[in-house]
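Quick one: this structure, given as structure tokens, is what I'll be asking you about.
A single protein chain has been omitted from the complex, and every remaining protein chain is retained in its original position.
For chain A:
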Amino acid sequence: MLDRPLAPPPVEVIVAVTQALHREARLLDNEDLDGWLAMLGKDVSYRLELKSRRFRADRSPPFPLGPGVIFNEDLGRLKMRVDRLKSGFVWAEDPPNYIRRAVSNVEVLATRADNEVRVHSVLGMHRNRIDGTTRLLTAGRTDLWRSEGSAWLLAAREIVLDHSVLPDSNLNAFF
């Protein structure tokens, strides 16, 4: 088969997936965590790995297990996190923190599978914590979204955080 560049996805798909990203951010901001879980595929993979700063010329091999993994979750693990947040025992979230997510630079690309698209986006996350401290985190995301029935579900997400030192004491929010 010739490796020709794929035609861009239909405009309706681009609109639907972009809307899904915005909806996802709104659900998370509003702590509608069950609503968010319903947007995930059964086989979802959700990963956030840190980078380590190296000289460009450095040819030494990378770490065997990567520089540092923050999230490497499947649906079961994500549900567990959601259960924890909903347990009523998370003292650091009570009263609630204010989190606002802004999604931008959305690029929806076709894949070889008809029902799947690759999606690049940028996430800015503003967190205002119970003690009043505010942090701004930014990350790049590369997703795989899959249409199942009438809905688009998140099948995979690779998050690249733009911080070599996390500017916060925890990352208990979804990206």
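The criterion applied here is as follows: contacts are C-beta pairs under 8 Å (C-beta built on N, C-alpha and C of every residue); 3 or more make two chains touch, one makes a residue touch a chain; residues count from 1.
The rule is short, and it goes like this: contacts and distances are computed from a predicted model.
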Q) Out of "Ribosomal subunit interface protein", "ABC transporter permease", "Cytochrome P450" or "Acyl-CoA dehydrogenase", what name does the UniProt record list for the absent chain? A) "Ribosomal subunit interface protein"
Q: With the full complex in mind, choose from A:122, A:156 or A:171 the residue touching the hidden chain.
A: A:171
Q | Which residue of A:50, A:110, A:139 or A:156 touches the chain not shown here | A | A:50
(Q) For review purposes, identify every residue of chain A that touches the missing chain, sorted by number. (A) 48, 50, 52-55, 58-60, 63-72, 77, 80-81, 83-85, 87-92, 129-131, 133, 164-172
